[in-house]
Structure formats: structure tokens, C-alpha cells
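Take a look at the structure below.
Omission of a single protein chain aside, the complex is shown with its protein chains in their original locations.
Right after this comes chain A.
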Amino acid sequence: MAEVTTTAANTPTAESTPLLDATDLQIELITAHGVVRAVDGVSFTVRRGETVTLIGESGSGKSTTAMGVLRLLPEGLAVMSGSVRIAGRDVVADPGAARAVRGRTVSLIPQDPMTALSPVHTIGRQLGDALRLRHPGMSRTQARDKGVELLAQVRIPQPRTRWKAYPHQFSGGMLQRILIATALAAEPELLVADEPTSALDATVQASVLDLLMELQERTGIGMLMITHDLGVARLVSDRIHVMKDGRFVESGSAEDIVERPAEPYTRELLAAVPRLGAWDEDGDERTEPVAQGAAP
């Protein structure tokens, strides 16, 4: 590939160019019931080493924002305006820029782990592909060794034997960790994580968050995190944007938002969402409730 890896790290302006800079991002979705403005003029910035969190009720536009940032919404059904600069390149204006940064500068941890992997390919094949895309010179065996290592990092038991297993042979929580491993395979500078711990039970959730934060400390990766859970948000975020109906109703440091919420909507979220670790009853198999219909 002839793509120039214009990453923030090797340009002179590395420190001043944010990894992610969204300005007045607007996303309209063309649906069966007409045009929905799912994201309505939001602006935010993620610098290296930072975690910025979007929080909000179901249907508030968090996933649409995340997918828009990566330009992964279906072309023709989603109309974007404003700008999203990833390491300086505007992916809204230039589809080529989006293709160039995906799987290199930025990777995604998707929201629903159950449908995020191809059911007819082994996880090893999919994780190995991700590794070999990033390192074109890598042999299959090398990819396998590296992949097994990544699976061990996200605490998949017996990663070597599980390499040849198919997605349906894993629980939702394990799939989510496999997807985290796959996202990390790209060695990205920016990680977009859409509810990365929602399918995990409390202990695994804590250890995955630990893993991500340790990774961030070690590599200075920037994170755009999406969560329902203010407990998680507070733990990991530098800044929090509270989202409702496609807009940010309140933005500020993690501490300000959690300790001194200004908006009644934020206070409701605080009251409604249990603290970290309070949802482990149904354990590993927990899957995300359907997003539809919850919007006010």
C-alpha cells in the first residue's frame, strides 16, 4: 500500500495536533421513517494519552458519533458535515483519509460483540488478518504467536488451543475481549471504544479497564470511550461529554461532571446508573439491550 503513515508521532507538530479533533460534527441518518439528525453539531478533541468519554442515554447518538468518526456509517444512508480530523487528516472531507487511518492510526472496539466477528471464520483467522494487515511482512506463524499473546493479554484462557475456535464457541464477554485484542493488533494511536466493557462481568470489566489504562500509560494511546456507566466514565476519563438527542448538554472534567453535575439530565444519569461492579448477576453472558425506542 502506498499510504503514507502520517501519524502524529512522526510529524513535527506531533504535540500540537490532536489525535482526534471533531468540529461541529453533524450526522443525519436516512431511515425508513425519514431523516433523523442523530448527531447535531458536536465538537470534541482527544490528545495523546487522553481518554475522552461520551456518556448518555440509549439512542442519544453515541455510537453514531463513534462510527461517524471512523466514517463507517453506510455511505448513502448517512450524511455527515463538519470536520473530523484524525491525526490531522479530515475523514469527513476525504474518504481516502478514513481508509488510510483505519486499522493503523485508529481502531474500533465495537458495541455488540455477538455480531462483530464473521461467524464462519475462526477468531485466529480474523485476529491474524488484523495483525498481518498492520505488519504486511508478518508470516502466518508469527501472526499466530503474536495473536496468542494478545489473547492471553485480554485473559482468554488457553489462547493457543482457542485460536482455531469460531465466534459461536465463545461467550459474549470473551468475544468482547477478543475484539479488544483485535483492536489492539493494529497498535493504534487512537482507540474508539463503544461500550468496551458492557458485556463483561464485574471482575473482568475491571481487569479490561486496567489493561486499557495500563496500555495508555505505556504507549500514550488516546481513547474515545463510550459508556452508559458513569462509574466507568469517572474511573477512566480525563473529560466527559454528556450527550442527549445528538448534542452535548454538558462537558467537563470527569470529576466536575460526576461530583458537580450542572444539568438535571446528568443527575438523572448519575442516579439511574449503578456503580461499577453492580451488574454482575448475569455475568459474562450479559448483552447490550436493544438501542431502539429508548429515545425520548
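The working rule: a contact is a pair of C-beta atoms (placed from the backbone, for glycine too) under 8 Å apart; a residue touches a chain by one contact, two chains touch by 3 or more; residues count from 1.
Here, contacts and distances are computed from a predicted model.
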From "ABC transporter permease", "Ferrous iron transport protein A", "Sulfur oxidation c-type cytochrome SoxX" or "2-oxoacid:acceptor oxidoreductase subunit alpha", the hidden chain's UniProt protein name:
"ABC transporter permease"
From the listed residues A:40, A:129 or A:238, report the one that touches the chain absent from this view.
A:129
Among the options A:55, A:92, A:156 or A:179, which residue touches the chain absent from this view?
A:179
Of the listed residues A:25, A:39 or A:117, which contacts the missing chain in the full complex?
A:117
I need the residue numbers on chain A that touch the omitted chain, in ascending order.
67, 70, 72, 74, 99, 102-104, 107-108, 110, 112, 115-121, 126, 129-130, 133-134, 166, 168, 179, 182-183, 185-186
